[in-house]
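Just one protein chain is left out here, and the rest sit where they should.
Chains: A, B and C, in written order; residue numbering restarts at 1 for each.
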Amino acid sequence: MSEQPILSVSGLAIQLPAGADRLYAVEHVSFDIHRGETLAIVGESGSGKSMSANAVMGLLPPGTRVAQGQALLEGEDVLRLDPAAMRAIRGRRIGMIFQEPMTALDPLMRVGEQIAEVFEAHGLYSTAERRARALALLTEVGIPEPERAIHAYPFQLSGGQRQRVMIAMALALDPVLLIADEPTTALDVTTQAQILKLIRELQEKHGTAVMFITHDFGVVADIADRVVVMRQGRVVETGTATDVLGNPQHEYTQALIAAIPTGRAAGVAAAKAERQVVLEVKGLTKTYTSPTGFLKPPRVVHAVRDVSFTLARGETLGVVGESGSGKSSLGRCLVRLIEPDGGSIRVDGQETMGQSAGQMRLWRRRMQMVFQDPYGSLNPRTRVGRIIAEGPIAAGVPVKEALQKAGDLLKLVGLDPSALDRFPHEFSGGQRQRIGIARALALDPEIIIADEAVSALDVSIQAQVLRLLADLKVRLNLALVFITHDLRVAATICDTVAVMRKGEVVEMGPAADIFGAPKHEYTRRLIEAIPGRSEGDAFGARAAV
Amino acid sequence: MQTLQFLLWRLAKGILVVLAIVILDFFLIHMAPGDPASVMAGESGATDEAFVQQLRVKFGLDQPLTTQLGLYLWGVVRLDLGFSHRQQMPVLDLVLDRLPATLLLTGAAFVFSLTLGVVLGAWAAAHKGRPLDRIITTVSLVFYAAPLFWMALMAVLIFSVWLDWLPAFGIRDVGGDAGLLDRTLDVARHLVLPAVTLGLFFTAVYVRMTRASMIEVARQDFVKTCRAKGLPERVILRRHVLRNAVLPVVTLAGLQAGQMVGGAVMTETVFAWPGIGRLMYEALIQRDYNLLLGVFVVSAAMVVVFNILTDLVYRMVDPRIEVSR
Amino acid sequence: MKGFWSRFCRHKAAVAGLVVVVLLVAVALAAPYLYPASPWKMVQRPFLAPFVNAAVPLGTDTLGRNVASGLVHGARVSLLIGTVSTLVALVIGVPIGAIAGYFGGIVDDLLMRVTEFFQTVPSFALAIVLVAIFQPSLVSIVTAIGIVGWPPVARLVRGEVLAQRKREYVEAAILCGQSHFTIITRQILPNVVSPIVVLASLMVATAILLESSLSFLGLGDPSVMSWGYMVGAARTVVRQAWWLSVLPGLAIVIAVLAINLVGEGLSEALDPRSARDHA
Partner (left out) sequence: QQGTPKEGGRANVVIQPEPPGLMVGILQNAPTQMVAGNIYEGLLRYDEKLQPKPQLAKSWTISEDGKTYTFKLQPGVKWHDGKPFTAADVVFSADVFLRKTNPRTRASLAYVESITAPDDETVVFQLKQPFGPFIRMFEVGTMPMVPKHIYEGTDFLTNPANNTPIGTGPFKFGEWVKGSYIKLVKNKDYYEKGKPHLDEIYWHIIPDAAARAVAFETGKVDILPGGSVENFDIPRLAKTKNACITDKGWEFFAPQSWLWFNHRGGLTADPRFRKAVSYAIDRNFALDVLWNGMGAVSDGPFAQSTSFRDDKAVVKYPYDPAKAKALLKEMGYKGEPVRFTPMPYGETWLRWAEAIKQNLEDVGIKVEMVNTDVAGWNKKLGDWDFDISITFLYQYGDPALGVSRAYISSNIAKGSPFNNVGGYSNPEVDKLFAEGAVGFPDSERQKAYSAVQKKLTEDAVYDWLIDLKFPTLTHCNVKNLITTGIGVNDGFKDAWIE
């Protein structure tokens, strides 16, 4: 490692505008990336991972600025370049991929053109050649039918395909450095595995240096050569992947690694003598028909097909499956946010199908939901206390009493009751999710449906929330339907797991059985795609500790 | 093919809407005090009851309202908008006679205001928070809030009376048999002042809309992607931000284009532009029911047409929309 | 509330706008004390230019009435017409838009067709017909302007509500057992208030100007002095007495600008999130 690093960052400090949560987004950050090497930057949300990457890219958000330090790209300090010179570097010598494939592409432009734009930006090739190269790139990143895809608009591609387009764009000019800012976080396991594989292959082929930002240690284990761990704007630990994962020095790193869901089935509730069934679902079906035009056959999607299960108090049913398999649709059918087409849902033995809105309002209190998006699921203009108290108030509880209870609930989910008077935006994602849980608990439900309740959170927070849920489940003797695409999470918390594909439950059984001895081929594929597995037992063994 | 189906579907719906509007308008108009017979009688300066009654019978106003409506609707269905007793001409002829002038004026004003509004709005957005932004938004707001007739008159004073650059009123100079090119140029010269005054009023709206929309879009992720590609800021703004930002502006523009058909009364009056807005206003003042309804029907039809056009434009600009309901 | 104020005060322009609005309102309220005589009273010879006679500092109009007095008294009526008719438009447009956007389906279709009806009739003509039907008076004028003005509000609100409707917090509210009414009013509407405020501040201008067109046609409320009336009446004498249209026109422009600035400041201040964006 004596050769000159591709990128060498030293003493980087980024100043935040006045009034932000801290003075510097990052401080004293230093790291090197060498040719052909993958450096993973991990750390909880807000630790300054993206800021560091953006600084290198010269794309800091307005109001922030580099206060100190240098970033040498092949010996040249990119932090001191004028905008024009920086633009010449972007896309050409440094490529970048972002987290959100859904919004990272211009919705109004064909993807072929968007790729060709990279060449155009740097004044390379003729129009025809640009197109040819775009096509070659699409082929290289493994998009099916690239000839057609080149004319596609982003909305016509799946998330994984879009991320591939992003990669094609980032690698179009064979940059020496690729910065990937959580490129797989928004994808489901199988797609994530494919994208990771793709990045690795391309890196090997082109010898690119990769700066990979993630909060998922599984991914780190899969892809990283070396690791930088960040916390609150500072680097707390640096080292090779094996060292950091196998033998973390800093207590924060240790805590992070400990927080990773083990992937081992918990298998607690099995001992319970007698199941007290609260929810009984039989033959539930939901089909979406969306009209496509005048006098044309509508598009039909079988989102839920003939799903049946029972759920008892104190039990957790995990629903897993890749994106679009119908998990959310199932959850929503249960609480009747969408109306199922057929089947039966019994709560405490009582049939709920075909009830009037008024009747529904009564039993609905017994079945509450925790949502995925900690931002979207809390009304930004309502104070937290009110958000939690709304259910009881609607049920006729006096406002004062309801607010008092909301305070208690906040304590229950581990928040300070002073939070009552604040607005959601003043909380972190994990805290917001706790608020969401408190709200679900406000009506003393028997059943809670959690739809991707921890997917948007980073590991350490995820672990906290999962623990909270597990704890509440036991304390309040709740029945829990836990929807997730993260099999490790499902394995950690669920008693029973249902695996869904295209609306159908292909396999259902105790978590230990499903993960230990998957019967269905689809389940096996899902499990294989879990990041970190291929790294072998170093990780798995440690995680089992 | 899909577009054609969509068009037919929208058209069918549009026709129903127009019919419903005819009925509502019909009653609305008849609720206003006075009727065409009394207005006509009044104008002649001397009348007797018998004369007014004779007119009423002639205009069919003596029949029950529902019968009148029925007759009218039956006419509309056959594309016959009735007869203007006052102007002694079929309503359809009168309206079609005036429509081109209005379409020319409002069309020009529309294009002018849309272009200027989008350009200025984009410019303001690019300088958000800086003086240029403030100046653009404020000036456009002044044009919005200033009385239109005053602006019109000032424009006439400056450009017609003092500088003598542009004609003050009318759609063309009468007389002479000039060639087609000369005639076109003549009309174009007459068009400038009214179109610009009318356009300036609407510009403010587009400036605001474009500005807000640009700022919104500029925050989106894909803009960052573009930067990461190394695209120059200029290109990003024009090719990506503006294009995405223009969608809501298109919606608004569609709405406004429809409204413009009937919305240019003041401008047409001040500039003696022989358009439909004036026709409508005169018909209203004179309670020329058939003519007024005719104008309403045509302008409603225009609104429907413009709505469809907007949707078509939208479909062209935004690939995500396959079918809008 | 404190947060609201500090957020609002961060906008210098908005604060300036607020100062102007407050001044205007103060002038309007003080009108009877500033100029106790009726603004319709003919006090001097007609067409007296401004800054000539100290008793009529802003000159006199066609009939020799005091322009300054007219402006001061007119502030009251014009601000009233501008704001109340905007409120009327909001009172009609917001619920219709909210209901259409929230319930969707047939309800939406139906309400939007109604909205379309009001949009296809040229608004100026509709206002004239309405005022003619109900007799010109402050009430009928305000109502007519409101009726003409609500469709854009409804459309805007519908669009925004439609977008909010899909957010998870609305679903959470449904699960809480809140009624549709509560959800619309307490959950959704506060989130769409910003664009409404901005639109409304523009509508104030339109309302004042529409009143001037009406009174020019003889359909104003003849018993009250307003800027719209002054502008309308000055129309035919622009050439010989520029101040008759420029002064009330200026008053309208200033009021509209100020109200707009306040509107923008409000819409940002109303949003608790903006504290962060602005830091």
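Worth a mention:
The rule we apply is simple: a residue touches a chain if its C-beta (ideal position, glycine included) is under 8 Å from a C-beta of that chain, and two chains touch if they have at least 3 such contacts.
The structure displayed is predicted, hence computed values, not measured ones.
One chain is not displayed; in the complete assembly it touches the shown chains B, C. The residue touching the chain not shown here, chosen from C:Ile128, C:Leu210 or C:Val231, is C:Ile128. Note that of C:Met42, C:Ile254 or C:Leu270, the residue touching the chain absent from this view is C:Met42. From the options C:Ala31, C:Leu219, C:Ala251 or C:Leu266, the residue with contact to the unseen chain in the full assembly is C:Leu219.
Annotation for chain C: contacts to the undisplayed chain at residues 38, 40-42, 46, 62-64, 128, 132, 135-136, 217-223, 233, 235-240. Residues of chain B that touch the chain left out of the display are 32-35, 38-53, 58, 86-89, 94, 97-98, 101, 149, 153, 156-157, 160-161, 164, 168-172, 174-175, 268-275, 278-279, 282, 285-287.
Convention: only the chains that are shown with their structure count from here on.
The chain pair with more C-beta contacts between its two chains, of B-C and A-C, is B-C. Taking each chain's centre as the average of its CA atoms, chain A and chain C sit 46 Å apart. Distance from the chain B centre to the chain C centre is 23 Å, each centre being the mean of its Cα atoms. Contact with two or more other chains is made by no residue of chain B. Listed in rising order, the residues of chain B touching chain A in the complex are 2, 5-6, 8-9, 220-222, 224-232, 235, 239-240, 243-244, 317-320, 322-323.
Of all residues in chain B, those touching chain C in their complex are 17-18, 20-21, 24-25, 28-29, 31-33, 134, 138, 141-142, 144-150, 153, 157, 205, 208, 255, 258-259, 261-263, 265-266, 277, 280-281, 284, 292, 296, 299-300, 303-304.
Within the complex formed with chain A, the chain C residues making contact are 167-169, 171-179, 182, 186-187, 190-191, 270-273, 275-276, 279.
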